[in-house]
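Supplied in structure tokens, the structure appears directly below.
With one protein chain held back, the other chains of the complex are shown just where they sit.
Right after this comes subunit A.
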Amino acid sequence: MKILVTVKEVAEAEDEFEIDGLDIDERYLEYDLNEWDEYAIEEAVQIKESGDCEVVSVTIGPERSEETIRMALAKGVDRAIRVWDDDLASAEMIDIGTKADILASIVEEEDPDLVLTGVQANDDSFGATGVALAETIGFEWGAVVNALDLDRDDGVAHVRRELEGGIEELTDIEIPAVLTIQTGINEPRYASLRGIRQAQRKPLDVSTLSDLGLGEDVLETPVSRTAMYEPESEGEAVVFDGNPEESATQLADLLRDKGVVEG
């Protein structure tokens, strides 16, 4: 059995930042492995530990993102593929359809039984890559999965999907399938020192679009980002100033005034 886990390095804005054109100025961005992908990796590695299985990770990202992919390798992923080239680097926006097409060509090469992705990436939050990929490759799918019980013999994934308001849906999904993984499904492990050392020796292949048999046209999209701005603050918050003692005193007074705390 083979599981493909899509992972993404996401950018996070520092507390104070400036926008430069269509994005936050690079100086104010920090990079990390997408939170939802950590749970997808853990789920795949746990399945691997319970039986014969290979786990492969794929990412679309620049060289810098190898740092985050090594984290996946250190946590038990067997090997990784990074897709990047000059065309991708200069693309204005890699939209949902483009991502799905690129990942689809990896699926074609790897032929996995199961693809796990995070529910969303915390930077652009499209929340669509997994299901778009499933449609492109003709796999069945399930989104926002917070429990997975894989029956390999019957080829069925018994999943729970976390709906709004604390309701979970129980669904049986035929594999091969793409599942988008919700946080809380498991407890992602920390990479051990040994894992980190081993990760350095695990294969991390780089593919270009043309390696994957894709033309530049895969990057063509009618969707583009045309503006970025700080949201108009509706914030009319009264800010309690002063040192912690002073601000806490003001807050204590407020809580008494509101009648929610006595004394």
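Heads up, the rule we're going with is that contacts are C-beta pairs under 8 Å (C-beta built on N, C-alpha and C of every residue); 3 or more make two chains touch, one makes a residue touch a chain; residues count from 1.
Criterion: contacts and distances are computed from a predicted model.
For the chain that does not appear here, its UniProt entry gives the protein name "Electron transfer flavoprotein subunit alpha/FixB family protein", which is one of "Electron transfer flavoprotein subunit alpha/FixB family protein", "Lrp/AsnC family transcriptional regulator", "Fumarate hydratase" or "[NiFe] hydrogenase metallocenter assembly protein HypD".
Touch with the chain that is not drawn comes from one residue among A:Asp111, A:Asp217 or A:Glu234, which is A:Glu234.
Considering A:Asp52, A:Asp111, A:Glu187 or A:Asp217, the position touching the chain not shown turns out to be A:Glu187 (whole complex). Touching the missing chain, out of A:Glu49, A:Glu63, A:Glu108 or A:Glu135, is residue A:Glu135.
Counting over the whole complex, subunit A has residues 11-13, 15-17, 19, 22, 24, 95-97, 100, 119, 122-132, 134-136, 140-144, 160-174, 180, 183-184, 187, 221-231, 233-240, 244-245, 247-249, 251-252, 254-255, 258-263 touching the chain that is not drawn.
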